[in-house]
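A single protein chain has been removed from this complex, and every other one stays in its place.
Chains: A and B, in written order; residue numbering restarts at 1 for each.
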Amino acid sequence: MKKNTLLWVGVVVMTAYFLIPLYVLLLIAFNPAKFTIEALYPPPILKQPTLNNFILALTQYNFISPFLRSASVATLVGLFSVALGIPAGYGLGRLPSSLAYPLLVLVLITNMMPGIVVAVPISTEFIRLHLFNSVLGLSLIQTLVTLPLAIFIMQGTFSSIPREVEYQARLDGGRFRSIITRILIPVALPGIIAAFLISWMFSWDEFTYAVILSPVKPTLPVEIYYSITRGNLLTGVAFSLIFTIPVIILTVALQRYLKGEYLSGGVVR
Amino acid sequence: MKPTDRRDIPYLFFVLPAIIYVGYFAFYPSFSGVYRSFLSPHGGFTLNNYSELLYYNLGAAILNTVIVSFGALIIQLLLGLVVASILVWEFRGKRVFSTITIIPMGIATVVAAIAYTFIFEPRGGYANTFIHTLGFSGINWYSSTPLSLLVVMVADSWKNTPIFTLILLAGLSAIPRDLYHAAALDGAGVFKRFVHVTLPNMRKFIAIALIIRGVQEFNIFALPLILIGEHPPLLTTFVYDLYSTSPTVYISLAAATILLALMTIFIALNIAVGGRR
Partner (left out) sequence: MPTTFYNKKKSTFWGGSKGIAKTTAIVIAVAIIVIGAVAGVGIYLSTRPKPSPTVSAVTVNLYDDTLAPSEISFFKTTLIPEFEQEYPNITVNLVVESASNMVQTIEALIQGNDVGPSLIILDNLVIGELLFGNYLTNLTPYSTSILPSTLISSMQSLVSYEQKAFGGIYFVPFRGNIPLVWYNKTVFNELGISPPSNWAQLLQDSQMIYQKTGVKPVMFQGHGGASTYTELYQWMVQAGGNPFLFNDTGDVMAMQYLYNLSAYFAPNYIHGYWGNYKGLINGEYYILDYQWPYIYSTMASEGVNVSRIGFYPGPAGPSNSGHLVGGDVLAIPRGATDMPALLHLANFLLSTEAQHQLITVLGEPAVNANAYANLPANLSELYTAEEDAFQTAFFREPVPWITEWGTIADQVFTQIIVNHAPYSQIPAILSQANQQMYNYLLSNYNSTVAQQYEEGYYTPLYG
């Protein structure tokens, strides 16, 4: 049937489109240099695959510190985003559209502030507060990138919990705090986890603020960028692959939570 | 006074921490930056910083940014529609395919940029190897501005199509099947059904996807920095270039203000055209 072939052509083409850059990275990481960066027309297949590039990269260059730095920053960012996002999402989920909509737009606008516009004045503040080049400072700023999405997700989650559930619990004599912990949070848990993990991923990837506010003790993406600009391409690629693995695992494992409804913030139901 | 007002106030308090955070970390620095772009190093009001930008070919930076943003959005929209349309169906291996389509979202921008620098090189590189085996001579992918911008658009779309796919898929899944049956009964072919049933119902989703991604598109920084450096300039790399080399930071703030203004126009346009919501 014509529909079938069209479908399969689409699947094959899109699969190739999505996988080719990853394949190229694998080639460069595992092929010896003379088949990659030293060749004018590099062969598109694995020839004499070797682990040399990785061994060189990991023994000669510092991978652990940027890696740990990225991990701690990402975790803090996840926690901050959730800490700010849960109450905000709850409030926005319960407010009527006329009030919620402008606030949502406000949050959306912060997502669009160019990194430079924010980073330059903030860096002078941070210097005063001794937060320049620090894990805490960078985490505080990166939350700016992840917070709007976290709020969107939490708002979508909470607005899908009917108010009646709360009223019923209150009628049954529950105090506000226990309503939150016994009812709201458990029901909203998938959304909370989604928000935490997506914020974690975005922070792991974040580059602009990291390169401006923490240049001396870099996070991993910045370290990779430095390797590349110093002409050390193979190390950059080796680090990139190792760096990507946790995220691929996360992305694959969390497909269930990366739903379109969450990403559009439950605004369109 | 509306009867719902008093009950809403406690909910406003919940939103307050986020608002305070955003106010201090986003709005305050931005306003401070915009304000400083109108100052001279001696402290008075001046439009000098902006006129200096004209010398540095601000116009080209703006034009390139607009071209790349719109071009990339169009590519992502089309590809997103294609993938979403495929994912609406059931077929063998669908789970694997859907995982594959979402993986680029997890690849760091820096990593994607690196991969694409190896694919597109002025002489050689993997794309040229492929072209070579077909018998043609290689293309210099950075020989002209349009070509360089195209490379950026392609690389950026690769990473960001998954977001479009997810949002569009949510929209596609929500269209009731009866509409399609009715249209088929009226004699509409695949294409007509797409235009008259699918697209109108997807308007809200497309609008949201365009706004969310559009705003991010204007802001792309790591990717063009690694792929094309500072020729041809985009507004973000332009700002960064001025920031890292100019002894006075005011000029780069002026460029950043212009970027901010551009995005505001884009959002306003989108809201106006897409209808409220």
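The definition used in the following text is that a residue touches a chain if its C-beta (ideal position, glycine included) is under 8 Å from a C-beta of that chain, and two chains touch if they have at least 3 such contacts.
Note that the structure is a prediction, hence the values are computed from the model and not measured.
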item: From A:Pro21, A:Gly78, A:Gly93 or A:Pro221, residue that would touch the chain that is not displayed; value: A:Gly78
item: Residue of A:Asn4, A:Ser98 or A:Gln168 touching the missing chain in the full complex; value: A:Asn4
item: Absent-chain interface as seen on subunit A, which is shown; value: 3-4, 7, 33, 37-40, 60-61, 65, 68-69, 71-72, 74-76, 78-79, 123-124, 127-128, 130, 132-133, 135, 189-190, 193, 196-197, 200, 215-216, 227, 229-232, 235, 250, 253-257, 259
item: For subunit B, the residues touching the chain missing from this view; value: 40-41, 46, 48, 52, 55-57, 87-92, 94-95, 98, 121-124, 140, 142-143, 169, 173-174, 177, 229-231, 241-242, 244-248
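Going forward, only the chains that are shown with their structure count from here on.
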item: Geometric centre distance via CA averages, subunit B-subunit A, whole Å; value: 16
item: Sites on subunit B touched by subunit A in the complex; value: 4, 8, 11-15, 17-19, 21-22, 25-30, 32-34, 36, 79, 82-83, 85-86, 89, 91, 93, 97-112, 114-116, 118-119, 123-126, 128-130, 132, 138, 158, 163, 166-171, 204-205, 208-209, 211-212, 215-216, 218-219, 221-222, 226, 236, 239-240, 243, 249, 252-253, 256-257, 259-260, 263, 267, 277
item: Parts of subunit A lying in touch with subunit B, wherever the complex brings them together; value: 7, 10-11, 14-15, 17-22, 24-25, 27-28, 36, 39-44, 84-85, 87-88, 90-92, 94-96, 99, 103, 106-122, 125, 140-141, 143-144, 147, 151, 201, 204-205, 207-208, 221, 224-225, 228, 233, 236-237, 240-241, 243-244, 247-248, 250-252, 255, 258-261, 263-264, 267-268
